[in-house]
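Removed: one protein chain of the complex. Kept in place: all other protein chains.
Each chain carries a letter (A and B) given by its place in the written order, and its residues are counted from 1.
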Amino acid sequence: MNKTVNQKAWFLVLPVFLFVAFNAIIPLMTVVNYSVQETFGNNIFSWSGVQWFQDTLQSDRFHASLGRQLMFTAIILAIEIPLGLAIALAMPRKGPWVSVCLVLMALPLLIPWNVVGSMWNVFALPEIGLMGRGLNALGFDFNYTRQPGDAWFTIVLMDVWHWTSLVVLLCYAGLVAIPNDYYQAAKIDGASAWAVFRFIQLPKLKRVLTIAILLRFMDSFMIYTEVQVLTGGGPGSSTTFLSIDLFKVALGQFDLGPAGAMSIIYFLIILAMSWVFYTLMMRNEAK
Amino acid sequence: MARILIDKLRHAYVQNPQKPEDYALKEMSLELADGGAYALLGPSGCGKTTLLNLISGLLHPTEGRILFDDTDVGQLTPEQRNIAQVFQFPVVYDTMTVYDNLAFPLKNRGVPAGEIDSRVREIAGMLDLGPTLNKRAAGLTADGKQKISLGRGLVRSDVNVIMFDEPLTVIDPHLKWVLRSKLKELHHRINRTMIYVTHDQTEALTFADRVVVMNLGEVVQVGTPVELFERPAHTFVGHFIGSPGMNALPCTVENGRPTFLGHAVPIPGEIRLPNDGGRLEIGIRPEFIKFSGLESGPTIAVEVTKVSDAGRFRIVETRAQEHRIRLLVPEGDPVPSGAAQLRFDPKHTHLYRDGWLVG
Partner (left out) sequence: MTLELKNVTKSVDGAVHIHETNLTLEEGTFNVLLGTTLSGKTTLMQLMAGLDKPSTGEIWFNGKNVTGVSVQKRNVSMVYQQFINYPHFTVYENIASPLRVAGADAKTIDARVQSVAELLRLKPMLGRKPAELSGGQQQRTAMARALVKDSDMILLDEPLANLDYKLREEMRDELPRLFADRHCTVIYATTEPTEALLFGGHTATLHEGRVTQFGPTGEIYRKPSDLISAQVFSDPPLNTATVMKRGNEVMLGPNISWYANDAARDLPDGDYLLGIRAHHITPFQQTPDAVAIEGHVLVAELSGSESVLHVDLNGTTWISQSHGVHPFEVGSTARLYVDVARGFLFDRANRLVGGLA
């Protein structure tokens, strides 16, 4: 393919660049600024070097919330990606049911995060919530406000309910883009349904899956609102993920310096892990 | 291997077809001999792909039967029919090597590993894929991928028929020759029934022993390339095959002889003409018209209007009143300008009534 090189195109990017600068780069630099200084309010700052970074990296509290965060992300990726793929494979490719399925799938994505949190908050309440009462009626001792395991269960279920649709829609778009010839050729070659999945659908979905995993990884790693509304990080600190912890440090205790350092570490972790994911997934692409 | 018999086949894409227009494929009967090389030739929308899919089992016929030898396969799936198909756009399994691609249909059928290996290597050799066997199929060029598609059909020893659906569409013109010759050569070596669908007359005529010409959902003529060229059964065949196509000139019959603009035009043999009129035309190919020299005999006066150089010949466009007559003049032969006389080769002049050959 011949590509046209035209430097003028950069001017078109300029407004977006300025927008990003105001939205991301300037706040980010502010955070960097906080992270290397000490303040006691009144706009008095003193240089503190990498003190806050050292403190944060050595803090047990940070380790614990990072561990919870990683655990959570691993669980939801392990559930949402295969489940989303499976649902996409099961959806009809043509006929009147296509639009019905697509609308149903899109619905959870249209609900704001805080509303999702509130919905599940009520839904899972052991006394009045449909799920909470139902589970208790079935003989389970379910109370997400008291038992950490139940809180985790509810949060994971909520996230799966909210976000699997995104994976489904991405995979579905990838699936319908595969030309019919491939399926026909596979039929003629006598391929089993598993072989069709393994040798046609999966390779053709590779890019789409990479994007889905990246999006779900970044999103779940930054999950805040729903958990804040549902459990507030509790019971105890059992569901205090990085973002919730960060909020507590920054606004609850108003420790701007440590919060700044934590934000930057948080940001670098996401960046590094996204990069690793992407490189691993795309490794064979270049060949 | 099988003889294919198509018996009173009709197909409609709509449910409960009522009118004849509902049928994408009008009633047809056809016999394809075992081991033959056939082409289905026609313009877009003529029904050739429908017919191909009916034979391969990707579609099931609305009416009529399809027999492979003595078995009615009308309701069987493609894998039950044991057919192989090469599509317009190459289909390869991207993540597999060339070797695994070729082995795939055999593995699926549980063929022993030793046999798979020898078959794959034999076919790869025939297709000149040997050096690339361990490469990933995704990295090959379009013609390499198309060879893999073909190879997956060839490795199987149980294949009844190999189908080609416009297989050279994405191949560069200078490679089309190579792949086409390869195909022809392979047909001679393995002697399997092959059916080739195309809108390209050159591909159809050079590949096939017998060509099925289709138009508007119907078979217009089945014949060898020479028959289609020399005795088109319909003016459509005359027009569609040959480049440029056959000249069709409106005429009358006077004293039992076709007459064009007052000139009697001799044709070979008797005219079998019913008395109920109909639209009459003389059909003559540009290859069989010459500028008249000194020899005597009937000629037609024309005006030369355009000369296009095609390298090894020139296409000369002439006009006789409002009728356009085209002829081919070999490289090096003179072309007059302005007024000229044309001579039709009587052996290759035909008479058509309402499009169909009558003499």
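By our rule, contacts are C-beta pairs under 8 Å (C-beta built on N, C-alpha and C of every residue); 3 or more make two chains touch, one makes a residue touch a chain.
Predicted model, so just to flag it, every value in this text is computed and none were measured.
Interface note for the absent chain: among B:Pro173, B:Gly262, B:Gly277 or B:Gly293, the touching residue is B:Pro173. Residue B:Phe240 is the one among B:Tyr23, B:Tyr99, B:Phe164 or B:Phe240 that touches the chain missing from this view.
When the omitted chain is restored, the residue from B:Phe229, B:Phe260, B:Phe291 or B:Tyr352 that touches it is B:Phe229. When the full complex is taken into account, the listed residue touching the unshown chain is B:Thr206, out of B:Thr77, B:Thr97, B:Thr206 or B:Thr299.
Although one chain is not displayed, its contacts with subunit B can still be listed: residues 43-44, 172-174, 177, 180-181, 184-185, 188, 199-202, 205-207, 224-230, 239-245, 285, 287, 308-312, 315, 330-331.
One rule holds for everything that comes next: only the chains that are shown with their structure count from here on.
Rounded to whole angstrom, the centroid-to-centroid distance between subunit A and subunit B, based on C-alpha atoms, equals 56 Å.
Residue ranges on subunit A touching subunit B, taken from their complex, read 179, 181-182, 184-185, 187-192, 195, 199-200, 203-204, 287. Residues 56, 58, 77-79, 83-85, 87-89, 91, 93-96, 104-105, 108-109, 136, 139, 149, 152-153 of subunit B touch subunit A in their complex.
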